[in-house]
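For this view, one protein chain was removed and the others were kept in their places.
Chains here go by letter, A and B, matching the order in which they are written, and residues are numbered from 1 within each.
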Amino acid sequence: MADNGIGASVRRKEDNRFLLGKGNYTDDINVAGQTYAVFVRSPHAHATLDSIDTSAAQAAPGVLAVFTGDDLAADGIGPLICGVTVTSDDGEPHRAPMHPALAQGKVNYVGDHVAVVIAESLAQARDGAELVQVDYGVLPAVTDTATAADGSQQQIHEVAPDNMCFNWPFGDKEAVDAAFDAAHKVSTLDLINNRMVTNPMEPRAALGEYNSGSEEITLHLTTQNPHVHRLVLSAFNQLAPEHKLRVVGPDVGGGFGAKIFVYAEELVVGWACRKVNRPVKWTADRTEAFLADAHGRDHVATAEMAMDENGKFLAMRVNTRANLGAYLSTFGTMVPSYLYAFLLAGQYATPLIYSEVKAVFTNTAPVDASRGAGRPEATFLLERLVDVCAADMGLDPAEIRRRNFIPTDAFPYQTPVVQCYDSGDYHAALEKALSLADYEGFAARAEEARSRGKRRGIGLSSYVEACGIAPSAAVGQLGGGVGLWESAQVRFNPTGNVQVFTGTHSHGQGHETTFAQLVCDQLGVPIENIEVIHGDTAKTQFGMGTYGSRSLAVGGVAIAKACDKLIAKGKKIAAHALEAAEGDIEFADGSFAVAGTDKAMSIGEVAFNAYVPHSYPEGVEPGFDENAFFDPLNFSFPAGTHICEVEVDPDTGVVDIVRYSAVDDFGKLINPMIVEGQVHGGIAHGVGQALLECARYGDDGQLLTASYMDYAMPRADNLPSFDVDYAPTDPPDNPLGVKGCGEAGAIGAPPAVINAIVNALGVKHIDMPATPENVWRAAKSAA
Amino acid sequence: MYNFSYQKAASVDEAVAAMQAAEDGKFVAGGQTMLPTMKHRLASPSDVIDLGGIADLAGIAVDGDTVTIGAMTTHAAVAASAEVGETIPALAALAGNIGDPAVRNRGTLGGSIANNDPAADYPAALIGLGATVKTNRREIAAEDFFTGMFETALAEDELITAVSFPKPEVAAYMKFDNPASRYAIVGVFVAKTGAGIRIGVTGATTCAHRGKRLEQALGGELNAAAIDGVDLPVDKMNADMHASAEYRAHLVKVMTKRAIEACAA
Partner (left out) sequence: MLSINMTVNGQAVSGEVEERTLLVQFLREQLRLTGTHIGCDTSQCGACVVQVDGNSVKSCTMLAAQADGCEVTTIEGLASNGELHPMQQAFKDNHGLQCGFCTPGMVMSAIDIVKRNGSVVDEATVRKELEGNICRCTGYHNIVKAVQAGAKGMGG
């Protein structure tokens, strides 16, 4: 049994269906009578909608209906909402412009939704969409994060003067300023965090079906959180009452945050299927994904560190402008605020931190969470600044980190920015990473590279992330509109096999295996007799979904709690059957035994007794099926040190990553193979941000990187194999002793890569993405 | 994609006749550029005339010091060809680095040069090697064939049948990839023949061209250092988000030097 329990690299249960081409992604589902939706999108970044003439489209072959924002409004559908409130420095809530699912009066970014055409075939819907005549009154576009709110730009929304969504100061400014005034040395860095398009490989899709008899809508969606979708679509968008709306997230081809949010297309498809009384399918093409998926990052910041004569950090001051795009996405406000500023302490015992975040509107796609969400932005800023501090103080980057790490004996550690880290050993991870990367041997490797005309550099990044956001009460205090617990149901069938229902959603993370291992370990049931079920509001009782590296740290604990309840009930049932006192029953390895005897029965037999309760303890309900909810005490705080070694060709600016070493603390690993895969993917995502990826808008608001011809995704030949190891600590705030691992690589990698390039070139800073041309220019300037 | 009439031609004559009969026809060879363009509704031919069924348009023949490659020969076939590998290894290497393996299995020499994307690889080789484009009507020297961005000397109903490449003493192609599309930001084909050194440059400007300034600087010698002093006209260079004109001009020189070094090696 233990072979497939906690700690085993069990091969994934979900793999066969994917490998055989038997996956079931939303676009793979086809239903009788299905129609196709195509959205008419704005070609302008900022324009008044002067008129929409749908008559030619309505008359086109195969077209069933054409709808505009007026049709949605007439039915009281929408608008889309933002679920987290941030209070601005004037004491008012953030400015929240109306976000209709189909535009009304105005369009605010290229790709904004103007109308939808429903037709018998996809080609006919496309043909129809071209016939919708729209008169636009083009307005100047605002695209630049740094200047969007400086008063020089066209105002986008009436409710948001100067395009400001919120100005959110945090920390004791006076104390921080005083520390800076008294400092031995102040290091300063201006930097940007480049805008990313999240790019899960499966484009978003929706399939809506309406049953006019039961008046129920079933929506298959590319979602990371079916219940959250149902809740928002029902409670805030008036699509249908919650009990008349079923949301299914079948196999989902990657999310990385982009499939958390409630999008216009999803609401419109759900509504339109009832309107035309036919199933409606919409699948994004990649261009639409670039235009209308929520984007990530996009900060412009200044960071300053005050130090004493030993390079000890005294205070940090950060000024950030964050681009939220044209409208607020579902959690858009939370990302550059709570998920960003509360991470600015990083691994360091900096006693004072002051942050000011100005979040701005622009005529670009809405910006929201993308793998890491706020934490990569904080980590990039901090870990770059630390290297600048090291250079300014003449210290080795490893040494300045050692001097400033939170001491290992100081946990739990209260940072000056809300978070209280429950566990960590940052020195252990750093030293192990230095050894893994052969930091000592770097100088010789650099020398050898120089003899070939190449420049080698090495860069460190010591990150901490806060994931598994919790507890619910704290989320509420911060202005979040949801609870962040997780639920589980563990159900034995009478024949002894087990169905585990989780409110999390797996879209690559391997929950069907990891959670089965957990149950195998807890209940002693063979793993092949355990099935994990997720992603359907009609099957799982409730759930908050998967994002923020929360599934195991929160959802896994809920499953363990449900197992505990089964064991407790099983002891009663076994005690009756074995004619012993409940207190004498011990449970281990799937067997209930009377202590000190050889009398025992298996958990399968107990389950059978529970469903066929012919001889059964009085007062105990039949059935062997338990629910549990878990609301964590605290966030989860994975951490680690990543070290990147690069070789730069100064003649072309090409950066080759020659070595990448990661040492992470994820607490206890349930399936090391899966965890390592998460680390690999995260690192690649982070390398993509550092070297390749950037969503660029022209001054007119056209998205210049709207396909893989122009948006550079990391490919196999951009990356090396990675050296991965662990330096675990035991988190007291997590009952399973686990920490999140899904975002760590994307958080740790960008500063490691850039620090390595900066080290290779001997420059102070280079912005991301460090494209060949940018690196070539930096190399020239340093020469 | 807009709909169109589709016809698979069995011979060159049939293909040309179909084109002449079409209102706004297009030949499709491998379709690796044309189909994405049509999918984005950026092209809307009335008729698509598929050349895939014309067997005698594909194939590789070596005759003395000339390699003749049929227009419908795929990049994969050129890359894998022992004849090309022995005669003009730089050409086989170039073909083996166009797009990706699946694209190379469909994309063809004729399709590539007829499209004349300013960032395509083959035009640099044709110009560098001084190749001759053969059509159903005539023979065209490579330098006269590529006339502008996505423009060639071909008439509407003229069909490329083959390209013949003279064997050089030595040649090399160096490409600097666009990190997103993997097309050439800059590609330089250097060939040394009995008549001197020829250099074909792609990616840098609106149309592949001969690098005459580079050739002059070399004075017939494969001497990379001679390139350092060349002054390329930055104002003629393409500029986009991936590479400025200045950087492109620099890369032309770096790729030229590397190609020269590869020739000398």
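The definition used in the following text is that a residue touches a chain if its C-beta (ideal position, glycine included) is under 8 Å from a C-beta of that chain, and two chains touch if they have at least 3 such contacts.
These numbers were taken from a predicted model, which means no experiment stands behind them.
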**Message:** Using the document's definition of touch, tell me which of A:R11, A:H184, A:H243 or A:K780 contacts the absent chain.
**Reply:** A:R11
**Complete:** Per the whole complex, from A:G5, A:G78, A:G208 or A:G682 the residue touching the absent chain is A:G682
**Prompt:** In the complete assembly, which of A:A183, A:A272 or A:I674 touches the absent chain?
**Reply:** A:I674
**Prompt:** So which of B:N136, B:S164 or B:S181 would be touching the chain we can't see?
**Reply:** B:S181
**Residue ranges of chain A at the interface with the undisplayed chain** = 11-12, 14-23, 25, 27-28, 30, 123, 199-203, 251-254, 256, 285-287, 507-510, 673-674, 676-677, 680-685, 707-709, 713-717, 719, 721-722, 745
**Message:** Using the document's contact rule, name the residues of chain B that touch the chain not shown here.
**Reply:** 1-6, 8, 28, 31-32, 35-36, 38-40, 48, 50, 52, 76, 80, 99-103, 105-106, 181-182
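Methods note: only the chains that are shown with their structure count from here on.
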**Inter-chain centre distance, chain A versus chain B - centres from mean C-alpha coordinates, in Å** = 43
**Parts of chain A lying in touch with chain B, wherever the complex brings them together** = 123, 126-127, 130, 287, 651-652, 692, 696, 704-705, 708-713, 718, 771-773, 776-777
**Complex interface listing, chain B residues touching chain A** = 1-3, 40-41, 176, 179-181, 241-244, 247, 250-251, 254
